[in-house]
Each structure stands twice: as structure tokens, then as C-alpha cells.
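Okay, structure first, notes after.
A protein chain is absent from this complex, but the other protein chains hold their places.
For clarity, chains are labelled A and B in written order, and residue numbers in each chain start from 1.
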Amino acid sequence: MPPGSSGRASGAPGPARVVARGLGVRHASRRAWALTGVDLVVEPGERVLLTGASGAGKSTLLAALAGILDDEGTEVAGELTVGGAHPRAARDRLGLLAQDPDSQLVMTRAGDDVAFGLENAGLPPAEIWPRVDAALAAVGFRYGRDRATQALSGGEKQRLVLAGALARRPGLLLLDEPTAQLDPDGAALVRDAVARATADRSATVLVVDHDAAPWLPLVDRVVQLVPGGLVAHDPGWRPVPRTAGLRLPPAVDGPVLLAAEAAGYTYRGTAQPALAPTDLQLHAGRVTAVTGPNGTGKSTLALLLAGLRAPTTGRVAAAAELAGDVRKGFREPHRWRAGELVSRIGTVFQHPEQQFLTGRLRDELALGPLRSGEHAEAARRTAEDLLERLGLTAFADANPYTLSGGQQRRLSVATALATAPRVLVLDEPTFGQDAGTWREVVALLAEQRARGCAIAAVTHDADLVAALADARVALG
Amino acid sequence: MAEPAVRPSSAATAGAQPRTARWRTVDIVVTAVLGVAFGVVFWAWNLVFGVLAEPLDFFPPLSAVLNGVYLMPGVVAGLLVRKPGAATFASTLAAAVSLLMGSPYGGIIVVYGLVQGLGAELGFLLTRYRSFGWGTALLAGVTAGLSTAILDNSLYYSELGFLTYQVPYTVFTVLSSVLLAGVVGLLLVRALARTGALGAFAAGRERV
Partner (left out) sequence: MTASLALGPAPDTALSRINPVAQLTAMAVVTLVLLTSLDVVTPAVVVLFELALFPAAGLTSPRAVWVRTWPMLFGAVSVGLVNVWLAEDASLVTGTGLALRVVGLALPGVLLVASTDPVRLADALTVHWRLSPRFAFGALAALRLAPLLVAEFEALRLARRTRGVEAGRNPVARVRLLAGIGFALLVGAVRRGSRLATAMDARGFDSGVPRSNARGSVLHRRDVWFVVAAVAVCALAVTASVQTGYWSPVFVG
């Protein structure tokens, strides 16, 4: 915070002390407790990382700390205080930075958005604008107050949200996986802003993230949420790398199944091509990683390879072996019917929920086989097998939307595999996943590679490239 | 310590939800989201309305069967958010959004949105905001349909025959409203609940 700042949005000044004793939380719709036996003391001004696997209850603990647990829907046991008060009473002393940049901004201009929290505190306008400017400066925001929030990158949006939180001079700053939806550059931008803005220890900082390593230089200590409570890690603790002990079946040699020949794409109404003409060959039994900075057309290339868009220059063509008996013998995947496409090229999007179409997991997995013309009984068996292999049999009748992020990711990969396609196209398949899911996805893909599948993976994930890539295409 | 830090674990149990008339922020924003979404639906429906109404021209009051779409936001918001005023807010906002996107009806559409919302609201009021099942959904569909039919008849069709035009027009509007706003509306809310998207609402917790 800037020197000489006086007074807070409201409440007592200074960083807050956080105390949890025997804390447990249960959601009304569930039988099991989401959180039990949590004991934690965070001293004023401390920076603590709270880590743990998906489903360990990190989000629930965070909601409890933020005082936003829904009264109507939860049961709480034990004690939890922020600055000596019930979290609900301490909400004016709280700053929150969550995952999704797009669901945290309210206003259309950067300055207005930072001012939002100060207006809510009833501050007179004359006091608001200096605080807005100071907060924008504190996070290293590079544009003026009038910058349209829509025009910002994900990392810049997160910086702006952080500024909005800091402008209220919080005693406790809660960061909820604030980089999970960002590329590496955006994530670095956010961590840099957090480091700068909290250097003076004017706020207690609690970072919640399953990906511990990047935060280690920034925090004083690490606690890990495990079933039954919290484990405090010693100084110098390092997380086990997710690639440790990973044993994967090797690549096999196979023919080219799908090739981009100077394929490029320009969106209608724009002059600049989204993807410059690109050559790429996908071999059976090999993984090709497509890397490069944002804005070089990686995702667009994935759409062309997946037969979802027609290239505006050059072409994408399938080998006879892949095309098989496609109607009219078309070689370009974008001309195939959806039913033909689904059994030949499987595609996995960055956001799994965009690809869910049915209300039950078993229907979801049977859909692709049915669409490609399989009989109902065969499709049902395929679905059961995949459920079993993914360890999701218990959720067979659950709605896909209700799964956790990691489960959704595994399901979306499985739906693509259900039709046993010869080609897989994946856009950021490991995005935002914890170590457990990461290893499962990588193992699944290696297995497909070994059975002769040609895989294209668009990714920022250096671990994924190191573990799987047999060839690499760098765009930009 | 100003407030006890420990809340008794019996404070909230599944099934017995305390009902408050106070609007939480999530109530406001999600009601508004419904309003915006149906505003876009209105806008699209305005485009196809003329085309769809054409084949119904042999009996003009029959075009009223297309009215049900305009009554959906009120009933859906009422069933989902369950707060007094939700139907009115969502319906009025939907109309305002369709106006901002370019509505051939002009500013009067906001009056319609308000009246249709109040119509749906009446159905929820009659059940005292206590039950949100089929009975309430159908009742709100009826009251919403009546509201817009009465407005249409008095503003546009006051010169036309009561039995030859106004009564059939009202009947078709109410039927359409019951089917689209009431039946489809409740099915939509329940489908949303199954996706887990309504975790913050009583409507999303009942059937899990």
C-alpha cells in the first residue's frame, strides 16, 4: 500500500490474525463433511500458502474464511475468527481474488472497477480516486483508469481485481488459485503483483493453490489440507514434482494420418490472420506438441486439425487410412459429417463443461459411439468400461456438470476416447489440474499413443511437453 | 468478541430452509442474469414472431399461442429465486434488454415486461411464496397470461368483439403461458438444479 494511507474501508486497522480451531464444514446437500478438524493460526502480516489436492476442501475453507458460506446451505462446527471476529463480521476487512477473471469485474472501465469496492464502503468521491490510483500503481497496472476491462488479458484482469481488493485496505487477503486460468505469462504477472502489493506486510496473505511450487518464493510457510485436518510443512519443503516416477509406454512408429499443408485462418471481418500458414504432420503413435505465446493461433490450429473450421488458406487433409469410407470420399475433415468426424478425430477442449451434452455420465460416454453408428448395447458397454477405468462408476448417474474440475477433465478425455478415434486433438488438456489428475491424463494419452493414436496437444505446459511430446511445433 | 464464533450445528439443516424476504446479492445477480438471457430470447423471438404468426392468420386471435415465450422470465425467476419481486425484476429487465438490443415495439415493451412480471408475481403471491411445485408454476402461468391478455385487449383490441376476439385471444394466451412459462419453465428450473448450478438457492438443494 502507498505510504501515508490513512484509515480503512471500515473496521480495525492493520493486518488481521486468523484462528481456526477444530473447524468443520458440511454442505446441506451432502452427507460427508467437506472439512473436519482444521487447526490453523496465521499471525498478522504473515503470508501462508494453503495447498492440497482437488476435493480436499480448500474451497470450503476459503469460503468459511471469507464469511461467504451460505447460511441456508451449510453446517459449521468448531471455531473460526478473522481479526478476533466471526468471518461474517470481519468481511469488511477482507480482500478476495478468485480464479475466473471474467466473473469478478463489475464495471466497464478499469478505474470504475477499482472504485466499486470503495463506493460500497460509502466513501466520498474525493477520497475514492486517489485510492484508486494508488491501488492501480501498487499492483503495477500499466494502463490508465479509462482502460476498457474487456480489452485486458486474463493476467491484467486479475491484476485489476487485486487492485480492487487492495483499495479497500484489507486486513486479510485471500487468493483462491488466482492463476489457475492463466497462461504462464499471465500467472507470473499476477504473482509479481501480489509480491509488490503485499511487500509492506500491511495485510495478512493466505494463498490457496494446489500448485504450490510457484508460490514458494513468495510465502513464509506452507500448510497442506489432508483428510482430517491440516499438516504444517517445514521450511524448505518442496512439493513432489508431478513427473516424478512417471513411467509411460513409449511412442510407436506409424504413418502420417493427418497433415496441415500451409493451413492458415483469418476470421471474417479481420485483416490480421489468426493463424499464419502452418505445416504440420500427425503420425500414428506419436504426440505432437503445439507451443507458442498467446495470440499465435494455437487454438485456431487445433480447430482446423479437429475439422471444426475450414482453413482460409492452404488445407488440412486426412490420409486414406484415416478417412476410410467417408461419404463422397472427402479428405478434408471439416467437410465430414459430425457422425463421421467423431469416430475418426477426437477433440478435447480447454473447458470440459463446454463439451457436455447429456444429464448423466453414462449417457455422456455412450453418446459418441451412438452418433458414430454403434449399436445401443455396444455403446452402453463402452461407456461402462470407460467409467470403470476412470474410477467414476459410482458417479454413473450423476450429472457431468456436478463433477469436480479434475473429474470433468478425465470425463471429457474419456468421451473423446469412447469412439476409439485414430487422431486426438487436445487444447490445453492439463490446464489448471492438480498433480493427481495431471498424471492420470498424461497416462491416458500415453496409452492411446501406444495403441497407435496420432495426438496433437496445444499446450503451455512444459511438463506435458517434456513427458509426452515426440515432436514439437512452435508457433509465433 | 462481538459475535459468537461458533455457530450451533443445528442452525441450518437440509430440508427446513429459513425463508427471508431479504435479497442476497446472488439473488439479485442471478435474477438479472435470467432477465438478460430472456431479453436475448425476446429479441430473437421478435424476429421470428411475424413469420410464425403468418400461417395463423386464418383466425387472428390464434397468434396469441406465441405469447407464452414473453411470459417465461417472470415465472422462471419466481420459481428459481423464490423471493417476492423476482418475477417482476426479471421480466422488466428482459423487456428492457430486448429494447436495448433493438425492439420493434419500442419503449412500451418495458411496460409490458413490468405488467407481465406483476402477473406472474400474483401467482406466487397467491401461494404466499411457500410452494414452488407444479401447482404454483401453473398458477403463475395463468396469472401471467391473464395480465398480458388484459393489457393487449385494452390497449390494442378494445374495438374488437368481446366473444369473437378478446375471449379467444385471452384463452390462447393463457394456454400458451401455462405450457411455456409454467410447464417448460418449471422443467427448466429443475434441469438447472440437476446441473448443480443452483447451489446457492433452495430450488437447487431440494432434489439432490
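Just so we're on the same page, a contact is a pair of C-beta atoms (placed from the backbone, for glycine too) under 8 Å apart; a residue touches a chain by one contact, two chains touch by 3 or more.
Since the structure is predicted, the reported quantities are computational estimates derived from the model, not experimental observations.
**Q** Sort through A:V18, A:V219, A:V326 or A:L367 and give me the one touching the missing partner chain.
**A** A:L367
**Q** Would you mind spotting which of A:G57, A:G117 or A:P311 touches the chain that isn't drawn?
**A** A:G117
**Q** Looking at the whole complex, which of A:A148, A:A213 or A:A376 touches the chain that is not displayed?
**A** For the chain that is not drawn, the touching residue is A:A148.
**Q** Tell me which of B:V36, B:L125 or B:V167 is the one touching the absent chain.
**A** For the chain that is not drawn, the touching residue is B:V36.
**Q** Touching residues of subunit B against the unshown chain: what are they?
**A** The missing chain touches subunit B at positions 23-26, 28-37, 40-41, 43, 46-47, 50-51, 54, 57, 89, 93, 97, 99-108, 155-156, 158, 188, 191-192, 195, 197-200.
**Q** On subunit A, where is the contact patch with the chain that was removed from view?
**A** Residues 9-10, 66, 68, 91-92, 94-96, 98, 100, 102-109, 112, 115-125, 128-129, 132, 146, 148, 150-151, 161, 164-165, 168, 303, 306-309, 337-339, 341-343, 346-347, 349, 351, 353-357, 367-368, 370-372, 401, 415-416, 419 of subunit A touch the chain absent from view.
Everything that follows uses one rule, which is that only the chains that are shown with their structure count from here on.
**Q** Please give the residue numbers of subunit A that touch subunit B in the complex, ascending.
**A** Going by the criterion above, the answer is residues 28-29, 70-81, 84-86, 88-89, 359, 399, 401-402.
**Q** For the complex, give me every residue of subunit B touching subunit A.
**A** Residue positions touching the partner: 1-7, 9, 11-14, 17-18, 191, 194-197, 199-200, 202, 205, 208.
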